[in-house]
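Removed: one protein chain of the complex. Kept in place: all other protein chains.
Lettered A and B in written order, each chain numbered from 1.
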Amino acid sequence: MDLAAQVANGFAVALTPINLLYCFIGVFIGTLVGVLPGIGPISAMSLLLPVTLSGTPESGIIMMAGIYYGSMYGGSTTSILVNIPGEATSVVTCLDGHQMAKQGRAGPALGMAAFASFIAGTASVVGLMVIAPYLARFAVAFGPAEMFSLMILGLVIVTFLTQGSMLKSLLMASAGVVLGLIGLDSITAQPRLTFGRIELYDGIGLVPVVMGLFGVAEVLTNIEQGIKRTVSTTKISNLLPSSEDWQRSRGPIRRGTALGFFLGIIPGGGAVIAAFASYALEKRISKTPEQFGKGAIEGVAGPEAANNAAAGGAFIPLLTLGIPPNVVMALLLGAFVIHNIQPGPLLMVQRPDLFWGVITSMYIGNVMLLVLNLPLIGMWVQLLRLPYNILFPMILLFTVIGVFASSNNIFDLYVMIAFGIIGYLTRKLGYEAAPLVLAFVLGAIMENKLRTALIISAGDLTTFVTKPISAICLGIAAIMLLMPLIPFLRRKREQVAIEDGQN
Amino acid sequence: MKSSGFRVNNAELWGGAIWFAVSLFVLEQGRRLGLGTVNAPGMGFMMFWLGIVMAGLSLGVAAQSIRSEGPSIRALWAGTRWVKTLIVIVAFVLYAYAFTQLGFLLSTIPLMLVLLRAIDPVRWVIALPLAFGAPLLIWWVLERVLQIQLPTGVFEIG
Partner (left out) sequence: MKRFALALIVAAVAAISGGTVSAQNYPAKPVTLIVPWPAGGSTDIAMRAIAEAASKHLGQPIIIDNRVGGSGTVGPAQMAATAKPDGYTVAQIPITVFRLPLMQQTTWNADKDFTYIVHLTGYTFGVTVKGDSEFKTWDDVVKFAKANPGKVTYATPGAGTSLHIGMEQIAAQAGIKLTQVPLKGGAETNAAVLGGHTMLQADSSGWKGLVESKQLRLLMIWTSNPSPNYPGVPTLKQLGYPFVFDSPFGIAGPKGMDPKVVATLHDAFKKAIDDPAVQATLAKYDMVVNYKSTADYVKFVKEVTATESKVVETLGLKKKE
């Protein structure tokens, strides 16, 4: 059977009314949990896992997949509106998305996030259809040494995201790695930095850290400055991106899609790195890098494209090798096995209807998401019309619920408040939170990879430069580290300019 | 505001000093956890080296603050409504403490009232329904629909 026939076969499965319904339920729930912080795709999917038992395998898996890529759409909404990233992948969207919202351009930001997601999502489905079988090897080629070098590259990329001093962002990144190491050591299962608290055995949760550093810290800063939202409501008129916005976003979407698709395949922090890398790339090649962090639409379009493309790429190792590259894919694997289907190399041969049905449903699901999300933009923007004195208690309540719902643990509430205060203070001193979050997500994996790489190579440090993929990553990282030494003086001038601009 | 040289109330300098203390702590924790050997790195291996890197970086921040200007601590908070921020922080900390003692509803409703009335006062007509309505709605959704248990507190309410 050639590809066209298989795709047609897939559409025949995906377009049956019952599967369309499940697809819609999936993307709808996905959008919802993406918007609600704390309740991410992981908890939604594990709650709904038993439900998939009642229908056919196709329907169940189509729905679960819908929740996943749907949540990628929804995740940017809170990032843009209230500076609370729904997930680690939408942390970068906060940087410029929320600035746009503050300038009364929440509509175009949300619109561009939706369009970029749509374009990248569908493009990655096409990529998935055409080159999935060839890319399976690419995923397992990343052993510990390669992963470690990729993450080093990811962290170096972070230094480009900052407005202020590179020293400060490197400090925040290092602190993030240390925070990521808290908990039971993945190799010896001994507690580290837990100070006898059993809640810390599992490490600090990402949700309370992110909610604290972004959500709570933002509220504290705003209250202090006495921000009134009334300024922005007058300019809210245009809801959709203008043609100028499109002009500026075209390149970022294209590059973000490619970057996201390939990095999404890699197990571990692939999708998160993709979003950060896209942002750094756009800032680096932009003619107006000084606009980044102050509401540049490229900073929304690129990363949003990247994280949605990554969601598509992540299916490759699962469908072709049966290896889930992240927790969400592991859950999807669960949905497969519940129906007595083993995803893996034989899936395409044994169950072509299922394989192509799920993939083509993702195409349909992306269209549904766009239709679903565009009308919602108007509603979200209305939310910003609320006076801040009513809005901020609601945001705080939202963070409390998000943190509690995700872990059901009071300890996480303390963690969130602590990070809220830390975030507020570091912001005062010009330290950015984004590097810390990326490093926090990558920290424990990175350390594990460093140590396993050294165990495998029997202590030979050259393993990081003799393996080609690893050498390339480290090479790029080295170049990136050396480059900012030149514009170092210019950067300082920018910093002064920002301070003047704020007052 | 711009002056070079060493000043004790230089916020940047203090920032660097705090980071330096943190890095020493990390370094020491790493050392205590054990560095292992290079072919079997121990639990503290990465922490130890990170601590050294952080110490270097924080000294860099401190050096920079002496070489060039940095705002004084007072200047950072000058002209801001820091009292209001403090109220929110204190209310939030008390709330976290009360959360388990009093339960979700009995702690959240007062928190909402404080936040709505003490910062930029919202009219009672709006504040009251909001402070009672929002937590009740959330409580209903979590407890009854999603079956996420919220703390009930000593009075077993909620």
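Everything below uses one rule, namely that a contact is a pair of C-beta atoms (placed from the backbone, for glycine too) under 8 Å apart; a residue touches a chain by one contact, two chains touch by 3 or more.
Being a predicted model, the structure only gives us computed values, none of them experimental.
Across A:251, A:267, A:289 or A:352, the single residue that touches the chain missing here is A:267. Which of A:142, A:214 or A:419 touches the hidden chain is settled by the complete complex: it is A:142.
When the whole complex is considered, the residue among A:127, A:212 or A:343 that touches the unshown chain is A:343.
Residues of subunit A that touch the chain left out of view are 42, 45-46, 48-51, 54, 139-144, 183-184, 186-191, 198-199, 201-203, 267, 317, 321-325, 327, 330-335, 337-338, 340, 342-346, 408, 448, 452, 455-456, 458.
The rule is short, and it goes like this: only the chains that are shown with their structure count from here on.
As a whole-number value, the distance joining the C-alpha centres of subunit A and subunit B reads 23 Å. Every residue of subunit B that touches subunit A in the complex is listed here, in rising order: 11-12, 15, 19, 22-23, 26, 29, 33, 37-41, 43, 45-47, 50, 53-54, 57-58, 60-61, 64, 68, 76, 80-82, 84-85, 88-89, 92-93, 96, 99-100, 108, 111-112, 115-116, 119-122, 126, 130, 134-135, 138, 142, 146, 148-151.
Subunit A meets subunit B in the complex at residues 39, 47, 165, 167-168, 170-171, 174-175, 177-178, 181, 185, 187-188, 190, 192-193, 216, 219-220, 223-226, 387-390, 392-394, 396-397, 400-401, 404-405, 408, 410, 413-414, 417, 420-421, 424, 428-429, 431, 446-447, 450-451, 454-455, 457-461, 492.
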